[in-house]
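The complex appears here without one of its protein chains, the remainder shown in place.
Here is subunit A:
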C-alpha cells in the first residue's frame, strides 16, 4: 500500500519551520515578552510608528509560520487515524478542526499588526484598540489549542493498541500541556501581573508549553511515520 512517507515527513517537518518562523518574528518585533497591556494609547501608537517595518516583516513571518501548522496537523491526524482504524476517525477530525482554530488565532493578530503599522497617522486610541484585539487573539484564544492537545492525548491513552503509534508517556504529556495552557485564559481580566498577556503564566508558561508540545509532537510523529508497524495498520481513506 502506498504510504507517501516522504510527503508525510515534509508535513511533520513543517513544525520545525513553524517554530523557527514564529520565534524569529517575535524577536524581530521585540515582543519577547509581548508589549505591556498597561501601555497608554500614545505609547502603543509610538511602538508601531517607531518599529513599523520590523513589525510588518514580523507579521509576515508569523503568518507563514502559522500556515505551516496546517501540514503539521495533517501529519498528526494521519497517525491518529492509524489508531482509530479505517471505519471512522472522529478524534483525528477534531484535532484537524481545532488546528484551524489555532492557526486563525495566529493569522488574525498578524493581520491586525499589519493594520496597526499601515497608517502611522491613525489616532492613538484606534491603534490601541486594534493592538488589544490582536493580543486577545494571540494569547487569549486558548480553547482551540487546548482541545487540540487534549484530543491527541485522549487518542493516545484510551484507544486499544495506541501504543503502536504514540508512546503512553506522550498521551500524559499532552494532558500536562493542556494544564499549562490554562494560564492564558484570563488575559481579559488583567493589565499587569502574572496573568496579563505579557505575564509569567499567560505568556511565558504558555509559550514554553506551546513550543515544547510542537517539538515533542514533531519527534513522536516522525518516529511513528518511520516505524515498521505503519506498514500494516492504518486508515484506508484520508
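The rule is short, and it goes like this: a contact is a pair of C-beta atoms (placed from the backbone, for glycine too) under 8 Å apart; a residue touches a chain by one contact, two chains touch by 3 or more; residues count from 1.
Rule of thumb we're sticking to: contacts and distances are computed from a predicted model.
Note on the omitted subunit: UniProt lists it as "Nitric oxide reductase NorE protein", one of the names in "Deoxyribose-phosphate aldolase", "ABC transporter ATP-binding protein", "Aldehyde dehydrogenase family protein" or "Nitric oxide reductase NorE protein". Annotation: of A:187, A:205 or A:225, A:205 touches the absent chain (contact as defined above). Mapped onto subunit A, the interface with the missing chain covers residues 167-169, 171-173, 175-176, 179-180, 182, 186, 189-190, 193-195, 200-201, 205.
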